[in-house]
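We show some of the complex, not the whole, and keep each chain where it was.
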Amino acid sequence: MSTGKAVRESLSEYSEVALPNDANGLGAVLGGKVMHLVDLAGAMAAIRHARKPVVTAAVDSLHFIHPVRIGELIVLRSSVNRVFRTSMEVGVHVETENLLTGKKRHTCSAYLTFVALDETGRPSPVIPVVPETEDEKRRYQEAGKRREYRLTPRKGLRP
Amino acid sequence: MSTGKAVRESLSEYSEVALPNDANGLGAVLGGKVMHLVDLAGAMAAIRHARKPVVTAAVDSLHFIHPVRIGELIVLRSSVNRVFRTSMEVGVHVETENLLTGKKRHTCSAYLTFVALDETGRPSPVIPVVPETEDEKRRYQEAGKRREYRLTPRKGLRP
Amino acid sequence: MSTGKAVRESLSEYSEVALPNDANGLGAVLGGKVMHLVDLAGAMAAIRHARKPVVTAAVDSLHFIHPVRIGELIVLRSSVNRVFRTSMEVGVHVETENLLTGKKRHTCSAYLTFVALDETGRPSPVIPVVPETEDEKRRYQEAGKRREYRLTPRKGLRP
């Protein structure tokens, strides 16, 4: 009996070239543009796994390792780490490639939580994800710890 | 002798109406659109305080309290909570207003870290922020705690 | 008995950073971009007062005091000056701020007329605006004169 779906079915890749307008006329591409793409790539993996519309419920803290320049290619890879009944943790890995030199850099990584919706817009159950490789199993376990951590109240430390 | 600037000089308000394209053809506005605006509003407060170009260094975890609908007005208020030599913690409060009914809802809040840059693109010192009201003093203190918290390594819990 | 709404309930602020694409590759930001924002900010005040959808009926002559540069922040403040049964005069004040220097300039001011619509798209009555401060009372009176002036035919002088 099928009780879940393999992680690889949610694997998504999304790319975009940073354009002049993404830089707000002040040089480097704003982090918000990258965050926008992180959410888009994350939603793609979540929808592909759940085959339902989703909304973003939360984004864990993220740290930008280097700024992105106009003309660079932003490459985002995402997959569902674990399902929690109607929500999913999705991991997104962001890399920036200078197309003229081929140099690639790790830009940031993020964990997002998406909730699947039914036709009436209410949270709707999602089929579990089945980790198969060692890497997938590690991410599955860590997703559980992160969830606990997320649900612990932290007075003054969280918005 | 002036050794800092009042918080209110960085106070910024940014508004945008959610458009059809922000919803990706799947109903509710994607969280990534809101995150994009959060970064924009945060950068405005940071630039207004530092009067220098800035880059986003980090975003603390954020949680969406409700989805945003097309046609609603997204109102963002931001201010600098504290300066750490070349970086600043900025708080952003996001509210959504249904223009036809006047109903307002708290959508999310976020803490971002921006780094000020000099003309060569290197981190550049920022004048301290001087908290004056009780509320500003509380945020100033909490910003210190959040910074400690941010700098504590958390294996497997952070990207 | 409440027979109107205070002006301050319609007070709206809208901000946008001028981006490279707003300049059409020819240097300064085109006036049309500013006019677009003027209409948006004006509509926000009108909708907030009427709590109904609105359409722009007319824009009085406007004069640009200085050109806007890419990277500058355009800040628009709007409020309803007076209601004429189904239409409203809205005043919009536009200021441009150089974020890196903090220098602000008055860019232009505009008076727009919006018509409120019911569900069938027909003009629909709007609750009167009640001027309270001296400034609001002056604007209320002048709005009446401008309306007369607008309705006077001027052969060859108006499109």
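Here are a few things to note about the model shown:
Letters A, B and C mark the chains in the order given here, with residues in each chain numbered from 1 onward.
Criterion: contacts are C-beta pairs under 8 Å (C-beta built on N, C-alpha and C of every residue); 3 or more make two chains touch, one makes a residue touch a chain.
As the structure is a prediction and not an experimental result, all values here were calculated from the model.
All protein chains share one sequence; of the complete assembly in this entry, 3 are displayed, while the total copy number is 6.
The working rule: only the chains that are shown with their structure count from here on.
In whole angstrom, the spacing between the mean C-alpha positions of subunit B and subunit C is 28. Centres computed as Cα averages put subunit A at a distance of 20 Å from subunit B. Centre-to-centre separation of subunit A and subunit C, using mean CA positions: 40 Å. Residue positions 17, 99 of subunit C are each in touch with at least two other chains.
The residues of subunit A lying in touch with subunit B in their complex are 24, 26-28, 30-33, 35-40, 43, 47, 53-64, 67, 91, 108-112, 117, 121, 142, 145-146, 149-150, 154, 156-159. Touching subunit A in their complex are the following residues of subunit C: 17-21, 70-71, 99. Touching subunit C in their complex are the following residues of subunit A: 20-21, 23-26.
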